[in-house]
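All protein chains of the complex are present and in place, except for one that has been dropped.
Our next item is chain A:
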Amino acid sequence: MAFSLTSLSKSLSSLLPSQHSLPNLPQNPPNFAPPVSLSDPKSTSIRLSSCLTTPAEETNAITCPSLAYANTLFFKSGHYNVQVVVADNEAEDKLLGRFRRAVFKAGVIQECKRRMFFESSQEKKKRKVREASKRNRRRRPKPKDSAQSKEETSKKDDDEEDGDNWELPEGDLPY
């Protein structure tokens, strides 16, 4: 039992840094408190506050492995998309920058604009194509083009040489 637990904890710890590096992962606060019992509100709220004040200034929040791709999180105080924990002596600009980056990562404003008006299936397709091209352009900017150009020039040379059939074939006649 103990062995399995340690292996579990190791796997979880290995998961956490990799999750931080994922671009699409929204910064969500830790503990998922399962559907709340109304009987003791105080204790759960205390637990909440103590857990959420532990992360350092630099980290926005710790991701919970089980909710890696959840955009919203249900907490005692309601649903939210993004949470930023504020330290008291943090600079105003830095805080604002942090919040804006978190919101951008979560894609809140984009999503909101998209849902303002109805988009038909055609428009949806166009949007998806645009997004995909943006994503692919970012990942493969140049090496593909240089390889292609080399291939094209070599092909052209070969064609010119082979397409010209005016000269007699080399070698003696078979008879």
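By definition in this document, a contact is a pair of C-beta atoms (placed from the backbone, for glycine too) under 8 Å apart; a residue touches a chain by one contact, two chains touch by 3 or more; residues count from 1.
Assume contacts and distances are computed from a predicted model.
According to its UniProt record, the chain left out of view corresponds to "Small ribosomal subunit protein uS11c" among "Beta-hexosaminidase", "Importin N-terminal domain-containing protein", "Small ribosomal subunit protein uS11c" or "GATB amidotransferase".
Residues of chain A in touch with the missing chain: 36, 38, 41, 49, 52, 71-72, 76-86, 88, 92, 95-96, 99-100, 102-103, 106, 108-109, 111-113, 115-119.
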